[in-house]
Each structure stands twice: as structure tokens, then as C-alpha cells.
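All protein chains but one are shown in place.
Chain lettering (A and B) follows the sequence in which the chains are written, and residue indices restart at 1 in each chain.
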Amino acid sequence: MLAAQFNEVWFQYEPSGPWILKNIRSSVEKGEWITILGPNGSGKSTLSRLCNGLFIPTKGDVLIEELSTKEQQNIAEVRKRAGMVFQNPDHQFVAPTVRDDIAFGMENIGVPREEMVARIEAVARQVGIQTLLDVEPHRLSGGQKQRVAIAGILALQPNMMILDEVTSMLDPKGKREVMATIEQLHRKNGVTVISVTHHLQEALLSDRIWYMEAGEIALDIPTSEIMNYVDWFSDKGIPLPYAISLWQELRDNDDVIPTLNCFIRENMTYEDHV
Amino acid sequence: MKITFDNVHHIYMEKTPFETTALKDITVTLPEGTCSAVIGRTGSGKSTLVQHINGLLKPTSGKVMVGDQIIHAKTKRKQLKLLRRQVGMVFQYPEHQLFEDTVEKDLLFGPKNIGLNTTKIKKKLPELLELVGLEPSLLERSPFDLSGGQMRRVAIASVLAMEPNVLILDEPTAGLDPKGQEDILTLLKDWQEKYQITMIIITHQMEEASRLAEKLIVMDNGQIAMEGRPEDIYAQNQMLQQLDLDVPERVKVLKYLEESLGIRFSKWSLTPKEAASELNMWMKKEKNHV
């Protein structure tokens, strides 16, 4: 079973408006991590919101584990299986304390109270916020708030997480905390991840990269092949990580490239920051 | 304008149970006509520090000198207002402060408040918009119809329109896409070169700091932890890590290559091209040697 399928998906906000997404045909394997890159306005955020039933395709279908988001009765189940975290840490914190915020999603789907208490403890430990459960949101850092958001999603025991530029408003420490958390969930729990970002550096962690442009997936490659597309990315004006730029300059130099490849491989993780 | 902090302390909510020392014993000079970057983890006192330069905050003790103006605990409000004419400040996410119904009105808000000749400034606005990379035709548009990157540029222009001698920016590129970030950095660099103003930026991004600033001030817990040329500061990975700051990617890469290949690079601020040519030269030499 595929985690997500996009069958000739077209999307526009209003009937006479421009097409935001044009004929997206693609799929996501279970346990895969997809990074969606692309400039502002390319439709990457819109695509991520289609995965959670926040937007419904104008034409075509989005299937989440074979459930079409077009069927109203599927929506609750889709949202349970595919949790979503947003960009602004402050705009998605609903409740007055961390504990209540983690509970919010579970309350919505009617999880019994005893079960909630147990799950809150478990997910808080998983994302490393167990000491913050009674804290109010305005006393948390951005990175902590994003981890609370992730915990709130995890409590619903989803198979998939959709992350819409979740690190873009964080400081370096917050970024590392959040990326390390996601990486761990992906590796240990096998959670499928779809993450939208501007940073190629963050994409290096994932299994596959989609580059979006004007509502279409212009490039769909396994991350392991990224070195073959370095020029393609720099032509698009995407800043390359320093190591990759250097690699681009030196690619014919057999004395240095193996060492540089080693560096790139070793530095593709955030996990040691936890 | 030269800016000097002389033994500045700042205490928030003094004599209440919430009293916190935000700045301790700050003594530092920001040279005239150059760009300095202030970095440090969230809550390290960066914002508190720069808000002293335009008089939004006054030192609890010690003094700040901006050009020939002196700010200390007892400086009068009126004088602080004079200071604000000289010192422009662009806050984080400045586009959140736009409020007028046209871009032109928003650009004129600051100049009008500080009593500049608005008819003269009005004539210069098309030129200003071009300088920040926007079409002059946008003047009549509502700022709220613009894209995020455009709004950011209008907001920065609204401070530039006040023709400050000192420009402070708090994370000017935060939250923008790579192209937007690049545009803002270019615009700041051009402005600084053109008018030779004193510029101070707060940033988390080391790469950004190294592109704009000649001097780095690293804050920690209300104190200056490190101060100096970016070159010298980047080399201190361990200290940077302790302060929750990113070691710049280039330093990580170059150090890794130095250790694995037994080579020495001339400096840490090498561009990929420069680093590649140093590596190629070194390899050639090595081969000839053998």
C-alpha cells in the first residue's frame, strides 16, 4: 500500500482563478521521506495541505493510504493518519499549556482520558519535552513549540507527518532540535515524512527530492543521486551547501572528492544534536 | 557615526520580583562606516543591546555614545527623539508593521514623524524603491497586496526613507526563501557601500554575518562572549558550539579537509572557488614532490 498517491491532481482556489497545481502525478512509498523544494508560489505548501484534506483537489484525487480526501467521511481518518505541522510555531498552539495542547487532537477524535494521559507522557518523552508539560506557550522557545506541535501529532499515532516549512522561523538551536526529532521519528518509528523546505541542506536527510516550479513537479530524484543534479540546482538559484559547491568545483579532482564525499555523508544527520 | 558602549548595564523591571539583568558590563566600539554583526542564542541580550543605540532603551548604568550624543540613565526623552532621527531601526519581520493604504504613505510615515521635508522626500521615493529592487509603480499600491519579499523590502525602505546615519537590522532575512534572502543582502550591501553608513545587523546565520560584517560581537547571557573579525571567531568551533551557535558550514568542511588531507588553508572565509584553487594547487605541489 502506498502512503500517498496523487492522481492527476489539479488545484485552484476559486473557479476562475489560476491553477496552483497542474496535473500532479506522483506517489509516496510507506516509510519514505520526501522533501519538496521550490521557490515561493510554486505550489509546494498547497500540495502539502492537500495531503491532510485541508484542501480538496479541484480535479483528480489525493489518496492517503487509499482513502480519497474527496470523500467527506474519510477526512477524520485521513487527518488521524497524516498529521500536519505548520510554519509558525506560535500560530498552531491552541491550548493554554503544553499538556493541554498535546491533548487537543486526541480530544477531537475522542480518545478516552486514561489513554490520553498515558500517550501524553510517552510522546513528550519521545520529543524531549517531558519537563515542559505544565508550561504556558509564551514561555517556550520556537523550537520547543514546534516539538510540542510534533508531539500533538504523534499522540494521534499517525503513519505519516507533513511538515510545512517547520524550521523556517527557528534559530539554529531550534532548527537542530526539530530536525533531529523528525530524523529520529523517521528512522526509529518508520514514519513517512513529507517536508516542505527552502534548504537543500535539510533535503539531504530525505530519501527523495521533488523540486516544484509553477505548480508542477519539475524534478523528482532519489536524494542519493543529488550529485548528478548539482548544476541543475545551482542554475535554479538554489544556494548549495558549501560542501556541495566545493564538490562542484572539484569534481574532477580524484584526490579530494572521496574525502569530500565522506564529509557530505557524515554530515547528513542532525541526530547527534539531540 | 561611531558608536561606543561604556560599561553599560541594563536591568529589566528593576526592584520588582521579576528583576532580570539583561546586559552586564558591556564595553565595545562599533567603528564608523562599517557593518558589525551581533550574534548569540535567543535571549542572550542581542536585541536589548541594539535598542540602546536608538534610545528605545536607556542604560541602567554606564553610557552609550552615538556620534557626539551621550545616552545614560537620566537622558531626557526629547534627546532620545533626536537620536531616533539619526538611527534607523528595522525590526524582525518588519513587514508586520506596515499599516497605510498605499506604499507611498507608509514610506513617508517615518520622515513625517521626525519632521523631514516630505515634498523633497516624496520626489526621491521612486529612486528609493528602485534601490531596494522594486518598481516605482508600486507606490500607489496597497502594501498588503504585495508578496512577502516585496513587503519586506518596502518595510526596509520605510526606514531608509528617514535617511539614517546608523542603520540597525534585526534578522533582516528571517523567513524568506533563498532568492528573497539574497535580494535583501545585496540591497543592504549596496546601500552601505553607497552611503557609507554605520550598520549593525543581528543575525543567527553565520554565512550572512560573514558576507556583510567586518566585525562580529557574540553575546551570551547579557555579556560579550567574543568580539573580533569573523575570520578569528569562526575558528573557535568549540566556543561557538557551547553558545548554541552554528559553526559555519565552510569552516566545518575546510577543517575536515585539513584534518583528512593534512593541508592548511590560508583562511576560513574562502569561497568554494578559492578553496578549490588552493586545494588544486596543493595537490599539484604534492604530486611534483613525489
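Keep in mind that, in the parts below, contacts are C-beta pairs under 8 Å (C-beta built on N, C-alpha and C of every residue); 3 or more make two chains touch, one makes a residue touch a chain.
As a working rule, contacts and distances are computed from a predicted model.
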Request  = Given the choices "Energy-coupling factor transporter transmembrane protein EcfT", "SoxAX cytochrome complex subunit A", "3-isopropylmalate dehydratase small subunit" or "Acetyl-coenzyme A carboxylase carboxyl transferase subunit beta", state the protein name listed in UniProt for the chain not shown.
outcome  = "Energy-coupling factor transporter transmembrane protein EcfT"
Note = By the document's definition of touch, the residue of A:Ala3, A:Ile24, A:Val111 or A:Ile209 touching the omitted chain is A:Val111
Key: Option touching the unshown chain, where A:Lys22, A:Lys80, A:Arg187 or A:Lys236 are the choices   = A:Lys80
Request  = Can you work out which residue in A:Lys44, A:Arg99, A:Lys173 or A:His199 touches the chain that's missing from view?
outcome  = A:Arg99
Inquiry  = In the whole complex, not just what's shown, which of B:Lys58, B:Arg85 or B:Arg152 touches the removed chain?
reply    = B:Arg85
Note = Of B:Thr27, B:Gln79 or B:Gln97, the residue that touches the missing chain is B:Gln97
Task = Extract the touching residues of chain A with respect to the undisplayed chain.
result = 49, 52, 54, 76, 79-80, 83-84, 86, 88, 90-97, 99-100, 103-113, 116-117, 120, 136-139, 152-153, 156
Message = Applying the definition given at the start, please give the residues of chain B touching the unseen chain.
response = 12-13, 18, 51, 54, 56, 81, 84-85, 88-89, 91, 94, 96-99, 109-110, 112-114, 144, 158-159, 162
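FYI, only the chains that are shown with their structure count from here on.
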Key: Centre-of-Cα separation between chain B and chain A, whole angstrom   = 31
Task = Going by the contact rule at the top, pick out the chain A residues touching chain B in the complex.
result = 39-41, 141-142, 168-169, 171-174, 198-199, 201, 237-239, 241-243, 245-246, 248-250, 253, 255-256, 259-260, 262-263, 267
Note = Listed in rising order, the residues of chain B that touch chain A in the complex are 41-42, 147-149, 174-175, 177-180, 182, 204-205, 244-246, 248-250, 252-253, 256-257, 260-261, 272-273, 275-276, 279-280, 283
